[in-house]
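For reference, the structure discussed in these notes is given below.
The complex is shown incomplete by one protein chain, all other protein chains being positioned as in the whole.
== chain A ==
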Amino acid sequence: MGKMAAPVRCVARRILRDCTRKVNVLSTNQATKSIYPANIIVCRFHSNDSEGKSTHFGYETVPEGEKAERVYKVFESVAQKYDVMNDAMSLGIHRIWKDTLLHIMNPLPGTRLLDTAGGTGDISKRFLDYTRSQHERQQRRGVRSQQTLSWQEISNDYSHNDEQGPVESTAVVCDINKEMLKVGKDKAENTGYSSGLSWVVGDAEELPFADDHFDVYTIAFGIRNVTHIEQALEEALRVLKPGGRFMCLEFSKVSNPLLSRLYDAYSFQMIPVMGEVIAGDWKSYQYLVESIRNFPDQETFKGMIEDAGFFRVQYFNLTGGVVAIHSGFKL
């Protein structure tokens, strides 16, 4: 929330960055390449206080301090039907997108994951499944390569059998919205994922974790709802260990014009209707499709991630650009 005081270090960094960026914007505009495309409305005034600033909430312009509250209300009302709606709107394809994120991440057992804006915990559950199956694969490979195990290895196996693997890989689901976390926690308990998961309430712009703590940071379909995306990126940099990976799965721009028109028609005609019929909430889903249009495209977002201090930033388009996975490393 804009009303909360950011840590002094973040503020100082942000002021420095803003000063340097204003210069960049001026110079690159003249060079015909702008950092932000024209349809993003982020007003930057010379004073750095947030009262004068406004930002976009879907196609509405709202004061910055209000956006977080309104986003909170949106997700509070959609939480119960969130997963049903995801399946209906994406025709189940969102599962493939999330699986692809995990495949690109390719985590090894023992990885510590921070799933920001994790909400109902889809990514974390897939992460635990993936690391567990990786662990089993490692064990099988180990057994295959050595026909006869030494007595030491056998005794290790007996003592560590249930503790390693499933407990070593941990996932922390962090979300600003308590309703979403509640739904996620109930779902996890019902499907049998109790160990290795923690549920934390936190703001992506100000994470309640120490520096250099996590191996992988993911944010799936969450970053477009954050008021200050740069701050969320900086926080991601802070909590990652050196060598840690930042991954973002988000809706992005479709480059193919025919697909883009079909996608727009589907988004604006069908999705709010589905929201009204299935969840009884037109306005939240109208906000959803508008917020997708307001998010920067693949290259711009890549630039933002690089500005935050990540290296080797790359993106992968899925479903023709409907979603994109951005990835970067902290070195």
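Just so we're on the same page, a residue touches a chain if its C-beta (ideal position, glycine included) is under 8 Å from a C-beta of that chain, and two chains touch if they have at least 3 such contacts; residues count from 1.
Simple rule for what comes next: contacts and distances are computed from a predicted model.
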item: Per UniProt, the name of the complex member that is left out, chosen from "SSX family member 2 interacting protein", "Glutathione S-transferase", "Ubiquinone biosynthesis protein COQ4 homolog, mitochondrial" or "ESCRT-II complex vps25 subunit"; value: "Ubiquinone biosynthesis protein COQ4 homolog, mitochondrial"
item: Residue among A:V200, A:M274 or A:L318 that touches the chain left out of view; value: A:M274
item: Absent-chain contact - pick from A:S54, A:T218 or A:S327; value: A:S54
item: For chain A, residues in touch with the removed chain; value: 39, 41, 54, 56, 59-62, 66, 69-70, 73-74, 77-78, 80-81, 264, 268-270, 272-274, 276-284, 286, 290, 293
